[in-house]
Each structure stands twice: as C-alpha cells, then as structure tokens.
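For reference, the structure discussed in these notes is given below.
Every protein chain of the complex appears in place save one, which is left out.
Right after this comes subunit A.
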Amino acid sequence: MDTGKLTTGRKILWAVVSVLVAVYALFPVVWIISLSLKSPSDVGNQQFWPTAVSWENYELIFTGQASELFVPALINSIGICLIATAIAVVLATLTAYAVSRLDFPGKKFILTMALGVSIFPVISIVTPLFNLWSRIGLYDTWLGLIIPYLSLTLPISIWTLAAFFRQIPWELEQAAQVDGATSWQAFRKVIVPLASPGVFTTAIIAFFIAWNDFLYGISLTSTSAARPVPAALSFFTGASQFEEPAGAIAAAAIVVTIPVVVLVLLFQRQIVAGLTSGAVKG
C-alpha cells in the first residue's frame, strides 16, 4: 500500500469524495437546524433558510406549552440511557474479559447467544413485554425501559469489547509483574490504559442505541413518568390544532442531538484507534 504518498490527482479525488460525503451526511442536519429556527408562520415560506431567525420553537419546548411534554422526557431519556449504558458496559466488560482471556466450556455459546438475542425484532417482543410489565408493575417505569434497553445494548457491547480485548497484548500484564508490579498495579497501570479506548467506544455506541429507541419508549410508557424523548416527540401538537408542530419537533430533535455530539467530542481522545500497536514485534 502506498497510502503514505498520495499523488496530487489522488488528493483531489479524496477531497471531492470527502466533500460529497460530508454534504450528504450534513444536509439533513442543517435543514433541521434551519427549520427549528423558523417561526410557525415562517415554516411554509418555501425557502431553505428562515426569513428571520426565531427562537420561538425552543421557547415552546423548554418553557412554553410543549415543555410539560419535553422537559420530563429529556430527563427520562438522559437518566434511563445513562443507567442502561453503565450497566451494559460493566456487564459487557466482565463478559468480554472472560471470553477473550479465559478458556472455559460454553464460551462460543455465550457469544452466539448474545448475537441471537439481538436478532429478535423489537416489534415481536414488545407486545408480550407490555403484558408482562403491566402485570408485575414495571409498566411506565424507568426500570421497565432499562431492562429492554440492556437487551439492545448488551449484545453489541459484548461483541465490540470481546473483539477489542482480543487485541490487547496480555503478555504485558506478565511483563509488568516481572518488572515489580503487583497484580493490581499491572492491571491499573498497563491493562486499564490499553482497554479504556475500547470501553469508551463501546459506551458511546451503547448510549446511541438506547438514546435512539422509539418502539420500546412508545409501547412501554404512558405518562411523563418514564416516557423518553423520541416517544414524546410523537405527542407534540402545534400551538393551535391547525398548526403543524414541525418547528417544535425540529427544535427538540436538535436538542436531543446535542448530548450525542458532546459525548463524542468529549471522548474523542479516548477513541484513538491503534493505541496498542507497537507493544509487540509487529
């Protein structure tokens, strides 16, 4: 491979491709931002940009009429997703560690099961779950959403982390012990720094999955006690019955995108690929 030395022609080609991809990916985002900044009367202005920038929609969802629906939903979403992510990452880390480090019967079975669980379509589980949750009192509670979210996030977390852990040169742990470290020191000073990028990456993926869920959110909740943002959006109505709530929904969509962007920016440094290269001969 001669990736190191790009000719001018190739550079231009890459630049063009990158711009195209960026435009394709970012155009809808820009559109939503623009829509969220249009006042209700401006939504039908048949232009891409608002005639005048208005914060009306944001006021509507935070302090206005829609705030009763949106603010509790935002808190629910953040709380439920963080808890589900934390549990998933802790469990997946332990599982992946066992799967990649230890030899035990049923190792393949665990991985296959994890994959099997994630194959079931959500829609086929949601009705029985609704009945069960109603009966045991988990309907419309945080826990009632955290549990199904774990079934979404755990399999992918286990698979990502197991793949990541397999690449860690575990011999380093022994090298550290010979260098004078206790088992705990070897784990903390050598293994944790090497494993953390994988754990962070997994955490972010798990968070996204939970954050984006709509089906469980709409089916297993009935009030703002546990209803997450994607479900709440579907209950939005306009300022009057005859108005489309498009602007408010756009504003809400922008608001729920922000935590995701912040997360990625925050942990960008931790998600450095190839950190383990150079440990061993290769």
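Everything that follows uses one rule, which is that a residue touches a chain if its C-beta (ideal position, glycine included) is under 8 Å from a C-beta of that chain, and two chains touch if they have at least 3 such contacts; residues count from 1.
Here is the rule we use: contacts and distances are computed from a predicted model.
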Chain excluded from display, named as in UniProt, from "Xanthine dehydrogenase family protein subunit M", "Ferredoxin", "Cysteine desulfurase" or "ABC transporter ATP-binding protein": "ABC transporter ATP-binding protein"
Hidden-chain contact residue, picked from the options A:Leu91, A:Ala181 or A:Val260: A:Ala181
Chain not shown: contacting residue from A:Leu129, A:Leu145 or A:Leu194: A:Leu194
Footprint left on subunit A by the chain that the document does not show: 169, 171-172, 174-182, 185, 189-190, 193-194, 274-281
